[in-house]
Structure formats: C-alpha cells, structure tokens
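Every protein chain but one is kept in place in this view of the complex.
What follows is chain A.
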Amino acid sequence: MMDSDLSPQDKKDLDKFIKFFALKTVQVIVQARLGEKVCTRSLSSPTGSDWFNLAIKDIPEVTHEAKKALSGQLPGIGRSMCVEISLKTSEGDSMELETWCLEMNEKCDKDIKVSYTVYNRLSLLLKSLLAITRVTPAYKLSRKQGHDYVILYRIYFGEVQLTGLGEGFQTVRVGVVGTPIGTITLSCAYRTNLAFMSTRQFERTAPIMGIIIDHFVERPFGNMGHMRPCNYRAPGEDEGAYNGVEDSQEVCTTSFSTSPPSQVRMSPLSKVDLCNMCNFRGGVHGEMGIPGKEGGVPQQVPVQPCHGAQAEHGRVSSCPPADHVPATPSKTLSRSIEVKGVSPCDVLETTFTRKVGAFVNKPGTQVTTASLDLPFAAFAPRAYDLEENDPMVQPPESPATSSPLQGSLHSQGSGESGGPAQDDFVMVDFKPAFSKDDLLPMDLGTFYREFQNPPQLASLTIDVSSQSMAEDLDSLPEKLAVYEKNIDEFDAFVDTLQ
C-alpha cells in the first residue's frame, strides 16, 4: 500500500494514533510492573484528553523515556519498540523477565477506516494489553518486589532482542491491528526458566536506560534519603476532571531509585500528571470530534543522579576506620579492607616504633622508659631491636584484634612516619594517654590481645567435669541424709523468706 493512497489527513491521524498508542502501551506495561494495583475512574463525559477512550494515566518519567527511545520516530516496518522488564536483586544479580514488542509488518489493510476502525481497534488492543500484563509470570513477581529485589524496565527502539530471556521462553500475542500502512502487532516474550543465574551472564555493553521501579518507602538497598518525591504539576492545566482519578492514584505512589549513576536516572513520584492533552480531529459521521491541545509533557521532571544498589554497597565499605572494629585475626588483618591502614604482616618490612602503654606486660621486651612521659612518643623517630620479640611483628598464635584507635592512629601516622614508598602501612606503637603504669608495664594492644584469650578454666575441662560428676553422684546419698536430718532448719529458713 502506497502512502500516497492515504489522504494527508488520514496519514496524519494514523501517525498520531501510532505515536500515542506506543506511548500508552509503555505506560500500561510499566504501570503493571510497579507492584501495586492500578485503579482509574470511568468518566461518562469525555474530557478530550484520554486517548483511545481509556483512562490510562501518564507517568511523566515513563513518557519521557519512551519519547527518548523513539527519538521522533514511529514504530514501523523493521523498527520495533520494545519494553524490557527485568529483575534486580539486592545483591546486584539481574535477570530479564519479559520483553514486550510493538512491531509492524508489511501486511496492509487498504480498506480500513483510519479515524474510526483503526482507532477503536487500537483501543481494544490496549484493553487486551491491560488484561495480558496481569497474566504473565512477571506480574506476580512485581507485586512482591520490595527488599529482596526490584523490577526494572528498559525501552529501546530497533531490533528485538530476546536472547536474555533464556531457553524455552514463551511468546503470547496480545493482538494485531491492520492499518493502510502495515499491520501493528503487540506481543510479549517471557522467560519460563526463573532459576537464577550469575550476574556475569547479564553484563551488558549498553547501559540500562530504564529506571528502577521500587515502590517501597523503606529503602532496601541502603539509605536513599536523598530521593525526593516528584510533585509534578503541569501549569495552567485544569485538574478538576481528574480529581477522582488522582485520588485513586494515591495508592500508586512510587519512588524510583537508580543503579550506577552513569546508567540510569531516578525520578521518584508521588503525584501523577494526568492532563495529557491530545489533538484529535474527526470529520466522519459517528466519529469523535474532540478538539484539544497538542499532547506532551509541558514540564521537565527534575532529574537527579542517584546511587543505587551498587553504590550503596560501595558506601558501606568505605566507612571510616574509627567506626569500625573488625574481629579478624591479625595475620589476615592486612587483607581486610574494612580497617584502613592496619597491616601487621606488612610491618616486617616497615619501620615501626613501640612505646610502653598502660597494662603492658611484655616479659623479655626491652623498652626504654625515656619516652613513657611523652604522649604520642611513638611518632618520634626511634629504632628498637624488638622485631623478633614484638608481637606486632610476630603475631601471637591466638587471634587478636586491633583496636579502632590503633587503626585510626595508624592511618594518621602513616603519613607522618613515612614508611617505605612501596608499603602502604607503617606500624606505629600506640601509647594511649594516661596509660603509664610501672607495676604492670604492658601496652594496650598487648593487654587487649592477651585478655581476649584467657586460658580455659580447669573446672570446665571435660576430664575434670566427668570426675567431679562421679564424685558428686557418690556423695549424693550422704548429702541427702544430712539434708533430711536438718529438714527443720530448712523449713524455718523458708518460712523466714515468706
């Protein structure tokens, strides 16, 4: 069918229908995956702004993403619009769940009336889409999204990509509408194998364009207090006709968060703009004649880059060492990333100084006392031949912890003491303030380590306990005899308690 057989008005109308049908399709799909029930009101009087006579609200961010994907083009032959729905866990694993495809093939229906039949059939197709979006497996998953996982969407234009759906994916056809320039088909390919795969299999070369949809108030992926609701109001719009619909949409309050800031944008929303004015003119008997303004979103939604799950993990791991008290063996301390700057194993190659602190008890350890009077004397340059006996160099067998103060001081000292260029950490002896004690010279770290691992009580050993048990059993009759003899005393004692 040549486009020239179509009247200019019909061509213009058809292009507009296809454009708004594509936008509404995206809205229906995304809203069905928000995780909450959708509810819109029927209106007996036409408002002139509801495309296809269906109350489908327009989430501005979704419209924006869809328009961006379309980039001024329309779905056509060889140019499909796809909405990909995927799942992402709090651990960062992701999995494609389904792909909705709006395509056009070359089969034309020359005799069909554009502004009547095509319009009504597109309306019917949207109703079918509403029904089918509740039937595919992703719907149930999206209703249960929350702390463990969220549902993402991505809109792209061009060739359909179904490889991410795994083997054995199923396809359901939502419907077809013939037009003079081709047949519009809407279908969904959905994953059937929901066994989770590793993230590596889902690494993409292209960034995810879509938005993470999460509707929960508490942020499961960490503190996302920087997110703000988007109170969007289109200026000069009459919202009176939509009050009821807006009220019903309060339950659809959603917030959006993003994964890596370079990839996605976040635009949470609490109110939804409904005033998507459309321009539709018909002149044939029985058609609608509803003048309206040109559609589109008059305002840009404020976009703010945000941190998502991966960034949140990064945030957690970069907490200041002073706040962190790891309980890791000293031998592995150098491998710990949580405590900055602590690396006792590395001190084999580093210069360090030791000072005697409170409760330090180090037999055989030669320590000068000259520096005991000097706070933070550990930072004074000094050489001690103590490496062989020093537990900081030769860590004791029992597990030891480093104090947070030691860690923080170490990180401060590392800059000042200036170890070898290739070493990151310099072990500095810690002399806490007010720790001078001549009776029990022992530095705090040593004290802490030794008292962390006291010897086991003799009475708790198995042999001792079994012996005592046997003895106890043997002595039991004698004890009972004594108690019976003194029973009056016990009764008198009990009476005094009452």
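In the analysis below, contacts are C-beta pairs under 8 Å (C-beta built on N, C-alpha and C of every residue); 3 or more make two chains touch, one makes a residue touch a chain; residues count from 1.
By definition in this document, contacts and distances are computed from a predicted model.
Engineer: Assuming one chain is omitted from the figure, identify its UniProt name from "Autophagy-related protein 101", "Acyl-coenzyme A oxidase", "Protein YIPF3" or "Histidine-containing phosphotransfer protein".
Structural biologist: Its record in UniProt gives the absent chain the protein name "Autophagy-related protein 101".
Engineer: Pick from A:121, A:154 or A:449: which residue touches the chain that isn't shown?
Structural biologist: Here the residue in touch with the unshown chain is A:121.
Engineer: What chain A residues would touch the chain not displayed?
Structural biologist: 37-47, 50, 53-55, 121, 124-125, 127-128, 130-132, 134-135, 139-140, 143, 172-177, 245, 248, 282, 285-290
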